[in-house]
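All remarks here apply to the structure that follows.
Excluded from the complex is one protein chain; the other protein chains are retained at their positions.
This part shows chain A:
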Amino acid sequence: MAGQSDPHISLFSAEEVEFMAEDELIEIVPNMRMDPLNFICGDFGPFLPQIATQVPMWLAVALKKRGKCAIRPPLWMSVENLTKVLEGERDSQGAFQALPFHYVEISRLLFDHARDDIPDMYMVRSLIEDIRDVRVHKVETSLEKFSGTSAVKIPNLSAMEVNIIRPFVGRALQAFYKHDNPEKIPDVDRASSGQTRVANNEPRRPLRR
């Protein structure tokens, strides 16, 4: 896609999407003893050495940085599964394989911080990159085809992918709508000319809340 990480085009920056992904739970194996942590988002722990427990991604990364735990890569991040997914992605033109909503961000975080915990790290990494490329390509080709619709439904699209195409699709659909209903053009134009300009210039501010 033209502006994969251009902050002016996507609603959120990649970092922001990653930030949201950090709330996903992941399994860690701590190597220290610690009482349960009581957060607003929930209670985690107790932490006992060599006993796996579920924590949010951000906590896992924080502990990992301090050498207090090993992160267990999620089940979908196995070479077999990813190979299967990649094959599935290549085989089916229209549909997307089921992957976690935040798969791009989670895998990126793990590659950055927990490379020693992922078996066949390079294989996994290249598989995920391949999957991402195939999917993005598929999104692009499918976007080329859509026409005259008022809505687009793509199941199993992940956060990062949605984030990339959302502004474009939104505007494109708006344009379609405009052209399909010529009698409404003046209304739309007049009513939303100011708004669309605002949205074009700074689309992020009103949506960030």
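The rule is simple: a residue touches a chain if its C-beta (ideal position, glycine included) is under 8 Å from a C-beta of that chain, and two chains touch if they have at least 3 such contacts; residues count from 1.
By our rule, contacts and distances are computed from a predicted model.
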Of "FAD-dependent oxidoreductase domain-containing protein 2", "Acyl-[acyl-carrier-protein] hydrolase", "Autophagy-related protein 13" or "Transducin family protein / WD-40 repeat family protein isoform 2", the UniProt protein name belonging to the chain not shown is "Transducin family protein / WD-40 repeat family protein isoform 2"
Of A:13, A:31, A:142 or A:174, the residue in touch with the unshown chain:
A:31
Of the candidates A:52, A:95, A:123 or A:175, the residue in contact with the absent chain is A:52
By the document's definition of touch, the residue of A:21, A:57 or A:70 touching the omitted chain is A:70
What is the set of chain A residues that contact the non-displayed chain in the whole complex?
29, 31-33, 49-52, 67-68, 70, 72, 119
